[in-house]
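Input: one structure, supplied below.
We show some of the complex, not the whole, and keep each chain where it was.
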Amino acid sequence: QYEPLLSEKDLTRVDIGDGGDGIAPDDAESVDSPLPDDLTRDSLELPELSEPELARHYTRLSQMIYGIDSGPYPLGSCTMKYNPKFTEDVAALPPASVHPDRSERSVQGTLEVMYRLQDYLGRIGGMDAVTLQPPAGAAGEFVGIRVAAAYHEHNGEGHRDEVIIPESAHGTNFASAALGGYDVVSLPSDEDGRVDLEALESALSENTAALMLTNPNTLGLFERDIDEIAEMVHDVGGLLYYDGANLNALLGRARPGDMGFDVMHYNVHKTFATPHGGGGPGAGPVGVVDELAPFLPAPRVREGDQRTKSGEPTYELFEPEHTIGKVHGFHGNWLVLVKAFAYIARLGDEGLADASAKAVLNANYLASRLEYDVPYEPFHHEFVASAGDQDAADVAKRMLDYGVHPPTTKWPEIVPEALMTEPTEVESKDTLDRLAAAFNAVAAEDSETLANAPERTTARRIDQTSAARNPRLSWQALEEDES
Amino acid sequence: MHGNETHAGSPYAPHTDEDRAAMLEAVDAETVEELFDIPGAVRFDDEFGIDARTERETRRLVRSILGRNDDLTELLGRGHYGYYVPSLVDHLADRSEFLTSYTQYQPEVSQGFLQALFEYQSLLVELTGLEIANCSMYDAATALGEAATLADRVRDATGYRVLVPEADLLREERRSTLENYVAGTDLEVESYPTADGNVDLAALEDAVDEEVVMIYAENPTVRGTIEEHLAAIGDLADANDALFTLGSDPVALSLLERPADVGADVVVGDASVLGLPTSYGMGLGLFATREDYLRQVPGRLVGASEDATDRRAFTLTLQTREQHIRRERATSNICTNQAWVALRTAIHAAALGPTGMVELANRGVRRAETLAERVDDIVGVKAPVHDRHHLREFVARVDQPARAIADDLERRGFAVHVVGEHEIQLCVAGVPDERLDAFAEALEGVVR
């Protein structure tokens, strides 16, 4: 079961140059360099292994990972969908990989994909202009915040220094607003789990730069008062930001742009099925209404005036008039964008709408099968159950023993011992039944069993305290620690 | 029957008609639409106007669109390189367990990925000589931005100045990204002068004062020169209680001066020079720093620990720095990062081994020199412009307008940078020898 570190299989030191004495030590390779010694390092010590050894190492490591192809992965707000295999093929097409400094003329294909994806996303979100540059959802939030700031500044309202965020929002909202230099005003929920309008009223002021909202919210509830919320925010001159993390609930049913949102980000690995890759890369395109378009990052893609000889449109990069500049060295996570484009082009209107329909049906069906209480409803694509007397984190560990991935736990805090569950549309009824059986089996177990879980996984419960108290973050540190 | 090619709906939602009926009954609804609690006023009753396609049609569509890209030999670099990526990297990283898993919030079923990221961190520790590396940022530009906010957090004294090279030695995109990252702080980004493709050390000395919180330099520079003043910059930063942030990449770091040895406090850069093809600029933000700043590091960290049976196990650690716990007081807003790219970089580096990595860098020195000599022989071309050592790339002066030469070269199948009215920049990374020969001939033809 255990796989040694690469460094435990081999460590070879390569001496660079002759180190001044012309003699290479016995236990190291020596490699000359055309550079003078004072511009080079002395040596490099890393594993030197063959292709067969590496193939086995990484194959073995892969077998110690639970992925979406292993079974259900109902992480609330993370929208872990099946990643269609063919999208990998299109991203692997040789012309998908060109250098970002190429002339626009020579990358018309790349620009066309970007143009079309901007267009698709605009239609889906009800937004007038889209940038594809942000390399992840949080980067998209930051772009939204920076765009809002630039907009207010441009209008002589640079004094606005507050961003209002519901308590139950994703942690990135707070961090992105803070990174943008804003003070965060935290907004409590009302007893139904939605935005408390009175609290919002008192939070809003002439200092309000924006309200960040996700809808459905993290409890899966649609903010039914969204019209009124939008009016309130706009009345004080603020902007309304849509966190796209939960967009998979609404495709073809409602659009942020129609709800009064001014700026939004899309999480392509959530809504458009690009693989999450164990942490990333994602992509967090940002859509805005016309008024904010001049502030988007540069460059964006538009159709050019000319046509090709065969009459096809041409595409060009351009800099929005009041652009905030760059938020990534080049064009963001391009290969991820290609996959998202392919996914949308595959599903089309009906497929996207069907995905949301079944995501919502699945969440409702799964909840109906659970012994755990689900305090807030009517929810959409996700729901938050309460583990009650059990520790939600222990529940999660124990679910691993049943061969399924647990939900997100202990968040949002409005639900005690929260089990935030989002099955997505890709699970069949059979799988949901199996998942529900796992939940219910754990619900019937005692706290000791839960505390000792997991028992059937590659590693047993891992000591987090020790990891943090005595950080060993590299094989070098580990070796030092063990010696 | 589920939604397959011939039926409307998502092909990835496996519901049979029977299942759907049973599920609706279980939730006490007649139709799925009933489950949507959306007020009529904000209901969307229109269409997106996006056609559905079969898998095959979609593949043909993308292939056909991307087919509009010209097939050029790219002598392009300037911070982004197209090294050959061994097939092994694709085959291993594409294993679906790697590709389709989430962030390792349940480490007991994620040991494989955690170990791979731990090994990636260790690779960066060896390359930089610094004690801590996180398991990825987005790219070089955003990592630079994060370095500045780190400097803002950790610096003892007050201060506001972030010093970066002037435009000829810093990509505009990196500077612009940095400006956005510090827009919410009191920091201000200022340029310092350069001289002949290196830092102008004397001018930098004049520019530094106590208000400086960070000095940034790159090695090699964006013009391909190897920076000769690193240790001096490190001393200067140290003397003024500023952080020295060095920009580099894993290939350069395999051969050039070790950052820890020249006093670097932070190393940033694009680690995906190993592991990814050019990918229109997709990257992997390298971020390494001193142990002192451990609790201020942005991004995820994988650490070793033990499981309940006392066996070694890996886990994300020090998460209290992160946004999902610390919210607006987090060290960064980063959540989704570039973990899978880090995996690719780690595999590529492992496939090369230390010998292969040093050799790859050495070849970048030798082949750039060879090409420079070759084009320098052409009448109307002088290369390299800078009388310095180069890695991978160099700037050449051309008598004719650079833009026109580049356009001509493009028609002949070669892409080069235009970096001045009479300057082009040429990069050898990833270009086979015979294509370099063909390029030199093409250039000769163009300037003739």
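Each chain gets a letter, A and B, in the order it is written, and its residues are counted from 1.
Keep in mind that, in the parts below, a contact is a pair of C-beta atoms (placed from the backbone, for glycine too) under 8 Å apart; a residue touches a chain by one contact, two chains touch by 3 or more.
What you see is a predicted model; the values in this text were computed from it and never measured.
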item	value
Subunit counts for every protein chain kind in the full complex	A x2, B x2
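The rule is short, and it goes like this: only the chains that are shown with their structure count from here on.
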item	value
Whole-Å gap between the CA centroids of chain A and chain B	18
